[in-house]
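The complex appears here minus one protein chain, its other protein chains still in place.
Right, chain A next:
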């Protein structure tokens, strides 16, 4: 496990400042009653084409979660032994910025980030037409700037927007949505406090988190991640709610992509 040796840790008596936060400033599970219902996703802001050096890029904000993604490619594969003659390869890199969570993270990719990268790769792969890019690789780099819950789902959406912006041929965009089951209540698109706040309440039945990656036009699920203890029917309902959530996000994505295409070039005149 690589350790960051360049940081100065401070004297041994030092403690985290989070322990000394006054109670009203400490983040607690806020109720959604006034702001949005249990089945509603947070309003999303999406823009494409911010990073000029990358082939395609996208920035997404949902509530306080902020994610930026850049796409490079198709490029020549660096490691020769992994070259595939018939199809291209998709390489995903998921990173959480050190300032994204309450507790400071490390710049080196941890095991959780590697896990999320692998899930992201599996979710995006069915959507991209890799057979059109033989012997090449497409790199997707996702960076989470602020973690306020359901980062994997929004990362999937952001990555597919960036791929679309970069002109990579795809069968369909991939949208993601998360659901947090907390006993009887299910919260779609949970914030950070909603996602992990309830673990303190103890392990009961139906405590878990489900993330679904969906191709809306083809109505295919490309990625499914579930965490926790969920009953069979609760899981099925959760997946269905996530798919509904994904469909609600689709118009925002379309609008952002349309805007990006129009900004790049006016319609062809003939």
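Definition applied: a contact is a pair of C-beta atoms (placed from the backbone, for glycine too) under 8 Å apart; a residue touches a chain by one contact, two chains touch by 3 or more; residues count from 1.
To be clear about the criterion, contacts and distances are computed from a predicted model.
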Could you tell me which of "Cullin family profile domain-containing protein", "Immediate early response 3-interacting protein 1", "Exosome complex component CSL4" or "Cell cycle control protein" is the UniProt name of the chain missing from the displayed complex?
"Exosome complex component CSL4"
Please pick, from A:55, A:95 or A:180, the residue that touches the omitted chain in the full complex.
A:55
The listed residue (A:102, A:218 or A:236) that touches the chain absent from the view is A:218
Of the residues A:43, A:98 or A:134, which one touches the chain left out of the display?
A:134
Residue by residue, what part of chain A touches the chain that was omitted?
55, 72-76, 80-81, 83-85, 129, 133-136, 164-165, 167, 169-173, 215, 217-218, 254, 257-258, 260-262, 264-265, 267-270
